[in-house]
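Every protein chain of the complex appears in place save one, which is left out.
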Amino acid sequence: MKWRHWLLLPLMLALAAGLGYTVLSLPDQAHGLQGAVADQLGKSGVSNPVTAVLLNFRGYDTLLEMVVLTLALLGVWSLGAQPAVHAESIPGPVLDMLTRLLVPILIMVAAYLLWAGAHAPGGAFQAGAVLGAAGVLLLLTGWRLPPRGAGYPLRVALVVGVVAFLAVAALPLPGGRHLLEYNPTYAGVLILIIEAFATVSIGVTLAVLFFGADPADKEPR
Amino acid sequence: MSVPFLYALVGIGLFCLGFYALIVHNHLLRKILAINVMGSGVFLVLVALARRGGETPPDPVPHAMVITGIVVAVSATALALGLMLKVKAATGRAALPDQSRD
Amino acid sequence: MEAMTWLSWSFDAFIGLGLLWLAWRVLACSDLFKAIVLFIAFGLFMALVWVRLAAPDIALAEAAIGAGLTGALLMAALARLRED
Partner (left out) sequence: MQTVLSEIPWALVLILLPLAGGIACFVLTAAVRWLGLLTASLVPIAAGGLGWQLSREGVYRHAVGGWGAPLGIDLHADGLSLLMLAMTAFVGFGVSLYATGYFKSAHAARFWPLWLLLLGALNALFLSGDLFNLYVTLELVGLSAVALTALQGGRDALTGAMRYLLATLLGSLAYLLGVALLYHGYGTVDLALLSERVAPSPVVWAVLGLMSAGLILKTALFPLYFWLPPAHASAPAPVSAVLSALVVKASFYILLRLWLEIFSDISVDVAGLFGLLGAGAVLWGSLQALRQTRVKLLVAYSTVAQIGYLFLAYPLASGMGATAWSAMAYLVFSHALAKAAMFLAAGNLRQFGDHDRIADLDRVVQRLPLTAGAFALAGVSIMGLPPSGGFNGKWLLLQAALAQGRWDLVGVMFLGGLLAVGYVFKVLSNTFTQAPVTHEPISVPARMQWAAMLLATSAILVGFLASPFLALVGMGDPFNVGELWP
């Protein structure tokens, strides 16, 4: 078994050397798209160029990426129940207190990141991740979704980001315009709406992925 | 060597290191970590090379691509971890059975 | 000025080598729990690199998703793996 690994090592070094040579062969000056982005930034509705690329210029990628996240959740849920984490992880008073303190702060941080994304570093994914972290903390302290919320309401919260994105994407089509084409006057508002719904969905999805299985899943394990 | 090329080479190193570990290790959790390290390497190449040529504001397009990539990576990791637990439950080991013996 | 550039360059070289060393430890150390902790550290180091590369948006995403939530997912999976 081991000799195969030794055989692999020179191959990997050759691969690294080849790729390294390729990287060094690139010119010293980048000629990317920063100029094109800067030219159109005024029409994008936001002033943070990364957000402009993510939600406007290449918004279609981001739409599909939201579907990727939903798909991961569908995949994990379709595997059925997972073993529950053992009782030893029941939190002590410290974690409990920390959670009470942290969760409201995290939610406020998420809201700030969402709002700031238009002009400064931040945006839906960072905000959603922070929201997800708040959810993970709650789950760690033993909080569970009440059964009434576990079915339909949870599923709606999970997909509301994709649905809002799809709706905004398809909106210009009946008028004969392009997919995801925003009117520059409303672009900022539309982006904020998409991001707000996306943040909720991303946060809930990440927290639910941490939980492991569909809380409404009654299948015996 | 300029800083962008330095980090791009580190990215290539991470890619190859992760690739090697992915093949060599049997434990599935380790393979999942290896895939993540490989991914970080690719992201590093993508962003570092955009810094070539100095202090002008960086190209935001690779930045947006990497944020997309990070979300794709966490999605794939979540599915892989769920699958790994099911493999463990079904076979008793968090490793893939040797195919040649099947 | 020359000294500043040199200092900044060696700082980057240090981070780059540290990143490679961390990745190697993540993939080679014998204990899985330790590997995950190292992976989270690796993610935080990555966030530092993104800052160095003038990419604060990625730094935020990496710290929150790459290190934070991926780390939490890995920890939860390891705990479940050791259940039985």
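Per-chain numbering from 1; labels A, B and C assigned in written order.
To be clear about the criterion, a contact is a pair of C-beta atoms (placed from the backbone, for glycine too) under 8 Å apart; a residue touches a chain by one contact, two chains touch by 3 or more.
Please read these numbers as outputs of a predicted model, since none were measured by experiment.
Student: Thinking of the complex as a whole, which visible chains are touched by the chain that is not shown?
Tutor: Missing chain, whole complex, touching shown chains: A, B.
Student: For the chain left out of this view, which of A:11, A:74, A:97 or A:189 touches it?
Tutor: A:74
Student: Which candidate, A:12, A:64, A:116 or A:193, sits in contact with the chain we can't see?
Tutor: Looking across A:12, A:64, A:116 or A:193, the contact with the absent chain belongs to A:64.
Student: Kindly note down the residues of subunit B that lie in touch with the hidden chain.
Tutor: So the residues of subunit B touching the unseen chain are 15, 19, 22, 28, 31, 35, 38-39, 41-42, 45-46, 49-50, 52, 61-62, 65, 68-69, 72, 75-76, 79-80, 83-84, 86-87, 90-91, 96-97, 99, 102.
Student: Which subunit A residues touch the hidden chain?
Tutor: Looking at subunit A, the ones touching the missing chain are residues 18-19, 21-23, 25-26, 30-33, 36-37, 40, 56-61, 64-65, 67-68, 70-72, 74-75, 77-80, 152, 155-156, 158-159, 162-163, 166, 169-170, 173, 176-182, 219.
Methods note: only the chains that are shown with their structure count from here on.
Student: Looking at A-C and A-B, which pair shares more C-beta contacts?
Tutor: More C-beta contacts join the chains of A-B.
Student: Could you put a whole-Å number on the gap between the CA centroids of subunit A and subunit C?
Tutor: That gives a centre separation of 19 Å.
Student: As a quick test, compute the distance in whole Å between the mean CA positions of subunit A and subunit B.
Tutor: Spacing between the chain centres: roughly 17 Å.
Student: Multi-chain contacts in subunit B: which residues touch at least two other chains?
Tutor: Subunit B, residues with two or more chain partners: 4, 9, 13, 51, 57-58, 63, 67, 70-71, 74, 78, 85.
Student: Which subunit C residues reach two or more other chains?
Tutor: 57, 61, 65, 69, 73, 76, 80
Student: Which of the residues in subunit B come into contact with subunit C in the complex?
Tutor: 3-4, 6-7, 9-10, 13-14, 17-18, 21, 25, 27, 29-30, 32-34, 36-37, 40, 43-44, 47-48, 51, 57-58, 63, 66-67, 70-71, 73-74, 77-78, 81, 84-85, 88, 94
Student: Write out the stretch or stretches of subunit A touching subunit B in their complex.
Tutor: Where subunit A meets subunit B, its residues are 5, 8-9, 12-13, 15-16, 19-20, 23-24, 26-30, 32-34, 37-38, 49-50, 52-54, 57-58, 61-62, 65, 68-69, 71-73, 75-76, 79-80, 82-83, 123, 125, 202, 206, 209, 212.
Student: Which of the residues in subunit C come into contact with subunit B in the complex?
Tutor: 8-9, 12-13, 16-17, 19-20, 23-24, 26-28, 32, 35-36, 39, 42, 46, 49-50, 52-55, 57-58, 61-62, 65-66, 69-70, 73-74, 76-78, 80-81
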